[in-house]
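A single protein chain has been omitted; all remaining protein chains appear in their positions.
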């Protein structure tokens, strides 16, 4: 679960990591009031959306006058920000963070993340902070430290980092404290990622987290009710929200063919097969290894709600699952729909014949195939036919 | 660091372990007010002192009327309680806990402690709760469970305990919760011992901690400022308080010969040698492996303050320590003293001759020996001579 | 021959009495798996589907000699269930449960390190030695005994591949699903090593997906250590970067873990990488020279 920058900064403050002085604007009425409190010559206006690449997309603006500030906030608030990570629709800007300017002396990159290969939490740091870190030539400058879970972020681990970054001795205490607090923040909140980029030294010698990103483990939210409150549904598409509500795995893609599959690996393989057949999948949708009537019906609801979807491919490898149950889900969902989309179905498992019989009885337009590749080819063909018609 | 029963019960409540309803009385004015609130036919009046054996010593009284209650509290409050663990002086009763009576159906013994041999926290339980546990024939009934520190008090550990105690299934949830909360209380507070005896099931089916004892790690108090506030200096003798203030290891014993030694093992060996020579040590006093002028002077202050002390044996194995520094401490302390006690000194280390010269110059009554056993024999002899004189 | 489980395996089901647990217990029993015990705290003494239920794993092991445990408990009880199995010296623990918090898994893996317990999963379909024993939730009938060892990060995709092999009349020695979570016990190399030592296994099939670098490591291992031919399929060629594709572990991060990189890397190591699942069966036939 991602949270907004301003929320992440509140978390950092709970853990005694300094952030710039700032305030949030969610309504036009607050603009003047907040901007007038800024005590530095410049202020930074930051659109609060769940996406990286804000800077390059105009979502972060440095202003030097009240007038510029008002203009910038008004432009952002209530609009949508399109970055290289949001997709074409962009993300709604419901809040703008206004922060006092900071005199940056030096920028660093700082992150804690789960390291799957060493099975521990790893610290990533680099002297190439800020937007530099995304440049390919700096990828190698990132240093990685695996933290032994039984030992934790001890002084000697943090000192190693300070040495490797060639920090001056006087800066060590601030770094040791920051790294230890950050590690505690990570473990106590079941985080998957905490990224501070840049972590800067100001010309006045202070260490400040200028930007912060946090991602928490959805599977652990049950033990963090306070984190659940930070969730911002508006940053998700309607399809994503529906999927979350239905407890299905869904990812929106750029194509036109809606896929409904049971199992994540098979769903990816299905997307790949569609692409291989010359089509473009509109989504990843996993209704769970053991597809049920309800999960299938809910999944189809999501696909039919998506206006980009021009055809649907249902691929369920029943195995233990009973195909008639899946068929019931399909019928339940299609009964409600008015859209006439080509639907190709591939079913494997018990009661396959009964299922196909029931589906055919429900609608003669449903088509059946025997394997994944054939199904992918057929749905691509049907969509192309309609386009030509 | 020991705390009072009522304080331990507050801690238990923080960890959601039920205790009887009760209130504390520290002044006569509170007696009526507190006793009138008791809603059960009987009340239990419990003297709050740092010592076991209160029951047998009259420090715990069950009363069935307001009159009896007033009488009992008045008798206890402000007096001293002498139990088999307090020594003859007893401990001052500055507070009395009044609790509502509970209908006991079954009693259990429950404790968490540090297990030195398996180097972990161990759980001790027994069906012989209450005062029974002290009976020799029940010692074997205590079951011990070593808790793996990496695994903790998991459900399956607690269930094992429930099975071994042959508890009814319906009682398992209460026990699992209690054991897990207790373990958390132990680790979060750096405890050395938490004992609930008895942990009872009431006739109404509730599980309640009727008595509680907690001991915390003095070495870890620096990270528990809230525990330090629970310390009750009045439960210590003046000598113990002085020693704590001076940061010396001191234990009061029943004899007449004050010993001042550097190092705990040597101090015990010195006590043993005094006993072997026919004397009785008045104390254990370790001024630290590397005795300093100040630690020696402070240690002597404590011995001279103790009215029971009839003679002093100073045993310092200098080694690295300089004897002249020790001598300075002795002189500094004795200068202030008016008591004329026989003093035998055994010094080993650098500058031994200079030290003895300085001490002899200060007082010709100080006597010197070359080893521990001779010193023990001489101080016993000197005290006997004075008694006969 | 096969790896890890066979008809003599004595299976314990943790979480047997729940609806999900009972369903899969029945399926395993129907397949012929030798289920000797179930564990559900508070239900000890009952019998479910003819199998005795215990309150604790230690008891169950002591009384039934169980040597494989399959965990079918809800996610928030899974950490404890794995610890319990490990502390009770069950040598093979198969955790089907999905949605276990990652920090729970970090604690478990730190604990299991250097201990003689093999954890398979979590979030995996389990494993099956066709015709002998199924410790998992995969459909039994798509498998037949034979010389192909299959290892996979996926569930239903694996069934698909098993069917492709079975349709081509290529049976399987053992099919192992290692699961889709980023932090998991048994990895590709553990399974491939076991197949290498299993004389019955003649051909390896590896099913990977985007995320992490386990496939790349497996390729390098195969090149250096394996005497047996290998076929691989990687799912997620069309997956966008930065998005989790169902499995918590299936995500491309910082340009790493793409299907392309895995495919190229495996090819460089001499592995036959196919782009269609349906090709696996025929290719296996060809390699085995049937």
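Going by the order they are written in, the chains are A, B and C; count residues from 1 in each one.
Convention: a contact is a pair of C-beta atoms (placed from the backbone, for glycine too) under 8 Å apart; a residue touches a chain by one contact, two chains touch by 3 or more.
Everything numeric in this text was worked out from a predicted model, so none of it was measured.
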item: Contact list for the unshown chain, restricted to visible chains; value: A, B
item: Contact residue for the chain not shown (choose from B:268, B:294 or B:358); value: B:268
item: Residue, one of B:114, B:230, B:244 or B:358, that touches the chain absent here; value: B:114
item: Chain A, residues in touch with the chain not shown (by the definition above); value: 148, 150-151, 154-156, 159-160, 163, 169, 172
item: For chain B, the residues touching the chain missing from this view; value: 85, 114, 116-117, 119-121, 139, 149-150, 187, 190, 192, 217-220, 222-223, 249, 251, 253, 261-269, 271-276, 281, 284, 286, 289-290, 317-320, 348-349, 371-373
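Please note the rule applied: only the chains that are shown with their structure count from here on.
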item: Joint neighbours of chain B and chain A, given as chain labels; value: C
item: Leader among chain pairs (count of C-beta contacts); value: A-C
item: Between chain B and chain C, centroid-to-centroid distance (C-alpha), Å; value: 56
item: Separation of chain A from chain C, taking each centre as the mean of its C-alpha atoms, in whole Å; value: 28
item: Touching two or more other chains - residues of chain B; value: 150
item: Residues of chain C whose C-beta touches two or more other chains; value: 107, 110
